[in-house]
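For this view, one protein chain was removed and the others were kept in their places.
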Amino acid sequence: MAEIVSLPDAVADLVHDGDVVALEGFTHLIPVAAGQEIIRQRRRDLTLVRMTPDIVYDQMIGAGCARKLIFSWGGNPGVGSLHRFRDAVQHAWPVPLELEEHSHAGMANRYVAGASGLPFAVLRGYRGTDLPAHTATIKPITCPFTGEQLVAVPALNPDVTIVHAQRADRAGNVQMWGITGVQKEAVLAARRSLVTVEEVVAELEPRPGAVVLPTWAVTRVAEVPRGAHPSYAQDYYERDNDYYQAWDPISRDRDAFTRWLDEHVFAGAASPQPAVSAGGGPGASTPTNAGSTS
Amino acid sequence: MAEIVSLPDAVADLVHDGDVVALEGFTHLIPVAAGQEIIRQRRRDLTLVRMTPDIVYDQMIGAGCARKLIFSWGGNPGVGSLHRFRDAVQHAWPVPLELEEHSHAGMANRYVAGASGLPFAVLRGYRGTDLPAHTATIKPITCPFTGEQLVAVPALNPDVTIVHAQRADRAGNVQMWGITGVQKEAVLAARRSLVTVEEVVAELEPRPGAVVLPTWAVTRVAEVPRGAHPSYAQDYYERDNDYYQAWDPISRDRDAFTRWLDEHVFAGAASPQPAVSAGGGPGASTPTNAGSTS
Amino acid sequence: MSQSASVPATPATPATPATPATRPDSASAAAAAESTANSTVAWTADEMMSIAAARALRGGMSCFVGIGLPSTAANLARRTHAPDLVLIYESGCLGAKPDRLPLSIGDGVLAETADAVVSVPEVFNYWLQPGRIDVGFLGAAQLDRFGNINTTVIGSDYADPAVRLPGAGGAPEIATSCREVFVVVRQSRRTFVEQVDFVTSVGHGRGPGDRARLGLPGAGPVLVITDLGVFRPDPDTRELTLTELHPGVELDQVRAATGWELAVAADLARTPAPTDQELIALRALTKAGS
Partner (left out) sequence: MSQSASVPATPATPATPATPATRPDSASAAAAAESTANSTVAWTADEMMSIAAARALRGGMSCFVGIGLPSTAANLARRTHAPDLVLIYESGCLGAKPDRLPLSIGDGVLAETADAVVSVPEVFNYWLQPGRIDVGFLGAAQLDRFGNINTTVIGSDYADPAVRLPGAGGAPEIATSCREVFVVVRQSRRTFVEQVDFVTSVGHGRGPGDRARLGLPGAGPVLVITDLGVFRPDPDTRELTLTELHPGVELDQVRAATGWELAVAADLARTPAPTDQELIALRALTKAGS
């Protein structure tokens, strides 16, 4: 049964140096507050896993938490590149970042295999691309009935998966709705899991399109209102598009990034969610004029 | 886009002698009226596919529609055996019935592979059982990463899949809720599909737990109220347990069965759903005293 | 309706009636029907079986429930000592909390009361296969001395069976993947056989080490509950060994209903008789479900 704890306690309990850690959430419900808590607790040598590493992974990579990234698309959606990610790949700053690169279909199936207790998944993917030449975790497999050659990818079984959801009840049952991406698979594939939620409620009312994770399939739940900001939580708050725009100039510059980290992540150690301001931007002192970033 | 037609027209269009035909519905939403329409149109040499062949398959097998059955559990749920199925297997009456036998996990994964456009699926199944010795469609497969040996089963891609749902809209989008079993996979795995529905409505209101099949993934929709009777349609009608009990003595006896077929299926050729009485039993003349069947 | 070879029990999917019936043809019925210190009312061998099976389930456990006898036991446990038992049905219902005994593994009440309803592929792939479920609770048409289960055919020729049974359903993978397996079955020389005619679901194979050799992750059948007593695999031989006699049942009755030379535990115990509370809960459940 899931235990309901604070975010700092949950991260301290579940995330250890050297772990394989997946934060999932496909545009919607990205567990940003949890990622920043991992930065604040100064975890190191993590293998970060995520289909779509975006701002929160840019922050974690820039803060030096990661030694490896397993992913399929890394960018600042609607804006451009992840500059901390690029700086790590191209200049090993602040530490080198090893890449294990897949397609979305491959990553999704790796989580499916992980959730299913299988060592691998099969797909009709990667054919003719240059990915298999650079990614050891893509191998051919032959159908024993038709002889057709397909592709196998190994299961992903993170040490910890972290996702964000709209609600949990007091027993720790979790409910999310809207675009729910690969979150169920990522949680079920993991050895341990943390779900941050907008609110803990007395009872989960059934809702159209809701995915429910029973409490016995989750390790910890932490109530973190606006824990997905600057991404969105359907029926709670909208995506903060200005934040994504404003991130670009901060992340382009090592000093600006380091300042941001000190002011908006580390300085907030005493308060629960310092980097998650209600306003529109990564920090009050940040210009949010998107036009200045081009 | 799905065309909305009558049940007889849908069956005449989509189901041909010799086809591989799957009628799915896991206890709930079993497309019984469509199965009886197939009997009425005297289809022959079908390969019938169904995880849980129950009364409607007993009727189709007894009527001589099938030459082969691909399945994982054949019984009269809550009552006992399928006597027409047993008569066909043990005494080739009215025609011999070839069996291809799997477990539920194997069948479910065969549909998943079919829906996914893959030639096979992998599972951790059948190990140590006597099934692989009698079922050619179970083969070993080795994980290319760990060397572990698992089991592969080939995709199921029926010529036609038929399912029953609560609703469709006028564009042919289908909505079902409650226990939805393997119906989505069975429809997506098939070359052609028919969905019988309790009602065609102007608009599908979102509902908790609903599965929606877009109209472009379905071939035909037919409005058949009570089309799942004697199984149930959640929020429309309850399971007719008396029918299941009363089926036992009818099905035990070839003459009683033949009479039932004449009176309740063939005689009704002019009316749309003759065998689907509103009352509690396979026919008005059938004793529904379950106590007499033991 | 009594169980017979022509109306066989099946695992994980319905075939036996959900309502335990008195069993006048059983040697144990008269004995079991006598009243004891625990209960003030008479009870039947079937009731003792269901109650003993329910007692084996503990709160907080997750249990993959076959219909019929396993469902009765699991629902009884949830009504008595294990209200937070998590019931999982192969129809995709996770955490079902039925207020009456379901007649099938897919009754509407299971979906309406479940924490989540998932697809059938999902329940097998995401929930059963990875070994998340504590207990798989199965029935059997035949059970052998190593706890292997047959629900496929009676007779040695698969192609020309003496009796065609319903088949595997979910049982093979339940027996493989659950952390432990409990089996509940009415005991006779017809059901308790030296070796099953067809291995539908693997118990302990042909003895020690077989599950490991086959790569079966779960512990297999750790408990078999019948209308006569309770059996556990011997830690060394893996052979089903009588460890408890139900009240009023004599050892000879059990031997007479066992198709192999029965091993009996040195510390053979007596099952505590049903309590009034257990009987009242069971009867309320089976009455509501019928």
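Think of it as A, B and C in the order they're written, each chain with its own count starting at 1.
Quick note on the criterion: a residue touches a chain if its C-beta (ideal position, glycine included) is under 8 Å from a C-beta of that chain, and two chains touch if they have at least 3 such contacts.
The model shown is predicted, which means the values in this text are computed figures rather than measured ones.
Taking every chain of the complex into account, the chain not shown here touches A, B.
Across the entire complex, the residue among A:120, A:232, A:247 or A:260 in touch with the chain not shown is A:232. Interface note for the absent chain: among A:38, A:51 or A:163, the touching residue is A:51. Contact with the undisplayed chain is limited, among A:71, A:120, A:216 or A:247, to A:71. Shown as candidates are A:36, A:59 or A:109; the residue that touches the absent chain is A:109. Chain A residues in contact with the hidden partner, per the touch definition given at the top, are 26-28, 51-52, 71-82, 85-86, 89-90, 101-105, 108-109, 111-112, 123-131, 134, 148-149, 178-182, 184-185, 209, 232, 234, 238-239, 241, 290, 293-294. Seen from chain B, the chain kept out of the figure touches residues 1, 112, 115-118, 173, 184-185, 188, 211-214, 216-217.
In the analysis below, only the chains that are shown with their structure count from here on.
In this assembly, the C-alpha centroid of chain A lies 43 Å from the C-alpha centroid of chain C.
We define each chain's centre as the mean of its Cα atoms; on that basis chain B and chain C are separated by 28 Å. Averaging Cα coordinates per chain places chain A and chain B 41 Å apart. Multi-chain contact residues, meaning those touching two or more other chains, occur in chain A at positions 117-118. Shown for chain C are the residues in touch with two or more other chains, namely 125, 129, 177.
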